[in-house]
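All protein chains of the complex are present and in place, except for one that has been dropped.
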Amino acid sequence: MTTLRHPDFNSPELANAPDAKFVPAPADGVLPEDFFSTTNLPTYVRIKGAWRMPREPRMDSALVLDDDGLWIKEGRKLSKGDLVAVGSAEDGSEGIYVHTSSFLADEEGEFKFMTSEVSREKPIDYSLMAAILIDERERGGYPIWVTGPALVHSRARADMVWFIENGFVSALLAGNAVAVHDIEASIFGTTLGMTRTGEATTGGHGLHMRAINKVRAAGSIERAVENGVITDGIMHACVQKKVPYVLCGSIRDDGPLPGVYTDTAIAQDAMKAHTTKATMAVMIATALHAIATGNMLPAFVSEPDGTLREMPTICVDSAEFVVSKLKDRGTHQAFGVVTNAQDFMHILRLFVERELDGRSTVPASARHAAVAR
Amino acid sequence: MTTLRHPDFNSPELANAPDAKFVPAPADGVLPEDFFSTTNLPTYVRIKGAWRMPREPRMDSALVLDDDGLWIKEGRKLSKGDLVAVGSAEDGSEGIYVHTSSFLADEEGEFKFMTSEVSREKPIDYSLMAAILIDERERGGYPIWVTGPALVHSRARADMVWFIENGFVSALLAGNAVAVHDIEASIFGTTLGMTRTGEATTGGHGLHMRAINKVRAAGSIERAVENGVITDGIMHACVQKKVPYVLCGSIRDDGPLPGVYTDTAIAQDAMKAHTTKATMAVMIATALHAIATGNMLPAFVSEPDGTLREMPTICVDSAEFVVSKLKDRGTHQAFGVVTNAQDFMHILRLFVERELDGRSTVPASARHAAVAR
Amino acid sequence: MTTLRHPDFNSPELANAPDAKFVPAPADGVLPEDFFSTTNLPTYVRIKGAWRMPREPRMDSALVLDDDGLWIKEGRKLSKGDLVAVGSAEDGSEGIYVHTSSFLADEEGEFKFMTSEVSREKPIDYSLMAAILIDERERGGYPIWVTGPALVHSRARADMVWFIENGFVSALLAGNAVAVHDIEASIFGTTLGMTRTGEATTGGHGLHMRAINKVRAAGSIERAVENGVITDGIMHACVQKKVPYVLCGSIRDDGPLPGVYTDTAIAQDAMKAHTTKATMAVMIATALHAIATGNMLPAFVSEPDGTLREMPTICVDSAEFVVSKLKDRGTHQAFGVVTNAQDFMHILRLFVERELDGRSTVPASARHAAVAR
Partner (left out) sequence: MTTLRHPDFNSPELANAPDAKFVPAPADGVLPEDFFSTTNLPTYVRIKGAWRMPREPRMDSALVLDDDGLWIKEGRKLSKGDLVAVGSAEDGSEGIYVHTSSFLADEEGEFKFMTSEVSREKPIDYSLMAAILIDERERGGYPIWVTGPALVHSRARADMVWFIENGFVSALLAGNAVAVHDIEASIFGTTLGMTRTGEATTGGHGLHMRAINKVRAAGSIERAVENGVITDGIMHACVQKKVPYVLCGSIRDDGPLPGVYTDTAIAQDAMKAHTTKATMAVMIATALHAIATGNMLPAFVSEPDGTLREMPTICVDSAEFVVSKLKDRGTHQAFGVVTNAQDFMHILRLFVERELDGRSTVPASARHAAVAR
């Protein structure tokens, strides 16, 4: 049970504060333009030199003074002419003091809405992410992408291929399942037997096993691409574009495909060869691989000239939980995007294309000048 | 504890079934092309006229016959030459019988993956949704949109305005909060004091109250649009385009804005005036309003000529729960889309624009012929 | 766009159906006791020998006949004396036909609420689960437990120890993290540096690494138990009670602890040695291990006498998603429990203790008789 202290009314700020100013309501249920909007914290109003607390405190309401005293009331309850406190300062300088310190010590010391770190209700800044990705490509950075199978299930395959083919992916870290579903889609047009429109097919439950078997028969993913067994998709693009990939084994794996690191310690070493070089990380729809990568990813990039900058780390998942978990395991720098992987890929690509179009028509010098301003 | 019966081996299908065919593995860890892929259900294999059950049953593996008997083994464990059952029929006609009936009675009687109704792992068919929306507009249908405040929080405002201005919205059903955030965004550029890029602002907690107060002072949303208090956004577009809207009150409301139905019975009547005319429903990011609308929405559309068709009902939310809940309250026809509201709006608009471009270059007759084929 | 056919009114059931019966409302806003409660499906009411569809269809309302025709109206809108259809049959036998077949073909052909398979809104039948667990112990079954680290984080450790010590766990399948957190809790009283009451501690981020190092120094978990490094908890109980455990490696692992199978193919083999013997599975708070186990777990148990029964498979997670995913990967028999792992363990133990108390006071013969009845 936390007991709270009243503020020190003898402090110079409060001792010398003016009286609060009250103004009549212009109409029934309408507040004066500049009304003071209340919070749910202890609030003190200076009236005739004395600090008084209003009755019936609540947020999102107004301070009203009448013959019965000082109240907090909802705007809809006011009558024309009721006296309403005005001002916006919460530090006493306009005669109203909101006592935030006991409550919000860890935070900025101000009553605010929407302060949570990760929320589906926050806007997603695709422009910024697109700009960072293009900047990394321009400066020869090493962005690593860490993806879960939802990316393939949900048909963001074409967009992922686009990012690989256009030089935005320096390494792909994933598991057996990403490659299996991607290759099943290339060979059979399904993922786990589900069609592009989400229907389960007859006999579909064996298709991922047949895809695996074909690649095992070919000897490697590379050989299966050469032989024409795999004709499109993410793994195809990595092989064609010589983008290195690491497929890490897990106990959930069928097969596995040739080339998968079944030993998790060796897989960690293979991942670390890339996280050590990384200048950016994009993690999509995977708790296992995102947290594994977070474990070995520095929170910062050391530039060749010795300067440091924060490692841009984007984590996309359809729920807040994975991002919170990643942060709870120490990857504080992660920026969370709460959405569906398919939609994320599609819009990110769109914004990158738009930004590229924009940049191509503006000389780089002008652009940088603009940014510097 | 459910006891299961073995199948009736005297039934004609099983009594006359052939022996299963076994083929040698072509290499270590590689299965014959046509291997039978196992399920986790009771499985019977006909060998020399007798039905035998394999040992160590599991899914995603192969049926292997050796000197010790009949096994289910993972492909990676096979040696070259091991005898592996081939075939894909599960009804005994190739000597292998999967006993689905006791287990999957309610379902299609077949072992399948990805059969859940609502899942973030399922692809989202934006093309289909775009086509339906345009069809509705072409035939003079009455699509109703039911939206929660996340639509405004997350800056899908511009896309929603686009749909209103382009004739895809016959009525908007929402709550006080949608209008409040939308109007705060128009007047102050924030929602609940949060900027477009997701930052909480100083003094921001009172901005939605100031927005409400300005509209109350104007007397109505319509008047506030006329007076230039509200200059853009969803409510502005509805007023300008004369798209009817219903703002239903809830106990969570601040204000409320003028025009909000604070009496929920009267609000239901106002909603029903539109659900009765509806030929399609799009529900975005709201449990309360989606389920309220589902309660009063028929699952079907009666065409003027007396024919019936299913009511296209799209429900978008960032978690599976809302759609499942809507179905659990009887709105079985709802099609669930598990994604972020902002991303949904942006991609849906993109697909509608593309489809419109496509349609404008192809004569309608050709198009319909294509669909009919 | 699904077009629906009207029912065949010439079928004997409909051709010979009686007229619907209408009864006056007993008071304003009150329906007759036996009123027909509507659905959102096409509905046909027989009046003077003709089938008519009501206007303004919606669910949860009443069929009302007045001078303007046949309506569906909310009960609150009725006046005393309004004529309301009564009956509960939806097959026409009381003059009212609900046309379910076009809509609900895959389902039971009846309009129902709460039909989703997995939902936090469904009751959890702890009595049944407790009874199954005790039955398994009595008959010498082989229940396997598959757990994620949330079990240890959230302090259900003591309850898990109780189940191990009391003979309800034949094998424990888990990952490195479960053992690491459990051992950190034994040595330092924290998990990932978090105290029992959920506070992060200074210097806490290294404690799990120190715990791992101590066990690596000891050479094995068994040796660390013998040496008194590990003095309580889940791993301690397994070692003391000689309950076999399998710790499977993943790329997320720190350390790992000695005894962890870092090779995932070998880990799968170690798991399968137990799933092959399993007569029941309890999966708690782990997507990775639950789905890995589901992959290799038969959906049925073969009793020594050749009879088959369904494998009791319980899957506990704080969201519906893991259970749906497990089912989507073919583990149809899984029964989902949507709750917090800590709470699940505590209540399950409570119910097992109660059931044991009950059984100890009732002779087994009487009990079985009761069940048989």
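Here the chain labels run A, B and C in written order, and each chain numbers its own residues starting at 1.
Going forward, a contact is a pair of C-beta atoms (placed from the backbone, for glycine too) under 8 Å apart; a residue touches a chain by one contact, two chains touch by 3 or more.
Note that the structure is predicted; figures quoted are calculated from it, not measured.
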{"item": "Touch criterion as defined above, residue of A:Arg52, A:Arg223 or A:Lys272 at the omitted chain", "value": "A:Lys272"}
{"item": "Option touching the unshown chain, where A:Arg120, A:His181 or A:His289 are the choices", "value": "A:Arg120"}
{"item": "Options B:Ala292, B:Met311, B:Ala334 or B:Leu348, residue touching the unrepresented chain", "value": "B:Ala292"}
{"item": "Where the unshown chain meets chain C, residue by residue", "value": "26-27, 29-31, 33, 35-37, 39, 59-60, 75-76, 88, 110-115, 120-125, 128, 150, 153-155, 192-194, 196-198, 200-206, 208-210, 212-213, 216-217, 254-256, 318-319, 338-340, 342-344, 346-347, 350"}
{"item": "Hidden partner interface residues of chain B, rising order", "value": "192, 205, 248-254, 256, 262-265, 267-268, 271, 287-289, 291-292, 295, 319, 321, 328-330"}
{"item": "Touching residues on chain A - with respect to the absent chain", "value": "1-6, 39-42, 53, 56-60, 74, 76, 103-104, 106-108, 111-117, 119-121, 132, 135, 265, 268, 272, 275-276, 295-300, 302, 307-310, 312, 319-321, 324-325, 327-333"}
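Just so we're on the same page, only the chains that are shown with their structure count from here on.
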{"item": "Proportion of interface numbers common to chain A and chain C (over half same, under half different)", "value": "same"}
{"item": "Centre-of-Cα separation between chain B and chain A, whole angstrom", "value": "23"}
{"item": "Chain centre separation in whole Å, for chain C relative to chain A (CA means)", "value": "31"}
{"item": "Touching two or more other chains - residue numbers and ranges from chain A", "value": "192, 205, 254, 256, 319"}
